[in-house]
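Here's a slice of the assembly, chains where they normally sit.
Order of writing sets the chain letters: A and B. Residues in each chain are counted from 1.
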Amino acid sequence: MTPSIKRLAEMFKKFPGIGPRQAERFVYFLLFQNDSYRRDLANQIVDLKEQISLCSSCFRFFQKNTASSSGLCDICSDPSTDKSLIMIVAKDIDLENIKRSGAYTGRYFVLGGLLPILEKHPEEKIRTTKLKDLLTTTLEKDNLREVIVALSANPEGDYTADFLKKYIGDIASATNPSTQIKISVLGRGLSTGTELEYSDSDTIKNALKNRE
Amino acid sequence: MTPSIKRLAEMFKKFPGIGPRQAERFVYFLLFQNDSYRRDLANQIVDLKEQISLCSSCFRFFQKNTASSSGLCDICSDPSTDKSLIMIVAKDIDLENIKRSGAYTGRYFVLGGLLPILEKHPEEKIRTTKLKDLLTTTLEKDNLREVIVALSANPEGDYTADFLKKYIGDIASATNPSTQIKISVLGRGLSTGTELEYSDSDTIKNALKNRE
């Protein structure tokens, strides 16, 4: 294949979920676009770093704001955000989906992944130290009522949630033994579209326990 | 195709989820079995009616018992079944799946389907009259505490649940105005395997509301 096409296809092959054939199709797609589309795309890719920052409090990516230099994202710096709630999510994309639901008005913390099972120091793979810093500061300063561990309902998510519940509990007792912060996890039950005929026993048990 | 093979394939084509090709494969599969397998299969199909009854109380299919002639299934006639709970399910196969989870020890009622949306007299499609009979008798006799509406989490299931909550409430007030029976539905939230990245807003809202 033409070297320039091949080389660009190799880069697209690294994109999540993209195989060699689709990577090639991306290049041919770009060849059929006009110059201004290609230049616009390239500029946006390069400018990402200038446009986007990592929030120094919740570690989500956010649009840089030239007016402010707090290092805080729009959620963390918004006075209407409920500071007494922190929700821990694995990834930015989970956070965006939860935000879209409109069901939550507190702060977030992006963990950066799930705890890998069967690894020596799994807690080094995710932002445990940053979480400790945030919780310690918050426990001293703010009126923190609850930490919500919001992870996917799969084995790695459950393993990470168990780790976090203990980890956060220990931090809370060490920082301020008299505080009574609640550590919760997302509720389990039937999710939209679940059919009883195909549900596993855990889902049925949870759906029964949480009946309302 | 050979007429006998074609005719039997036509019957298998009526089985749930079976297309013409798989129906043919079933016939060739049977041709390769020995006589005793075929005879055994045929006998079991014919004997279903003699072996299986419809319970006169919960309307599930159950194994006939020559020793007893109550017309009641093993769950309804079991003294250890919690008579204060009735769980309404759409189909036998949902009931079997819930029973398998071991999470429920009360009685059941098989509705025979879900309420079709956009139909003149949808309540005639499901066992509403039988349900009324059961509830009336039970409210007079037993110490009924709760009716659990256990339906799939889809539009027809939700529509049926709304109908049943009102229908059961009306029966309860009419039969015994002083009773306080609870009418519940299965809890909503993340089900096993749900990933936050792909969850719809309703599931996220419910998972947050039911956090624990």
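Keep this in mind: a residue touches a chain if its C-beta (ideal position, glycine included) is under 8 Å from a C-beta of that chain, and two chains touch if they have at least 3 such contacts.
Computed from a predicted structure; not experimentally measured.
Asks: Since every chain here shares one sequence and 2 of them are in place, how many copies does the full complex have in this file?
Replies: 4
Keep in mind that, in the parts below, only the chains that are shown with their structure count from here on.
Asks: Based only on mean CA positions, could you tell me how far chain A sits from chain B in angstrom?
Replies: That pair's centroid distance is 39 Å.
Asks: What residues on chain A touch chain B, complex-wise?
Replies: 89-91, 93-94, 97-98, 100-104, 148, 150-154, 184-212
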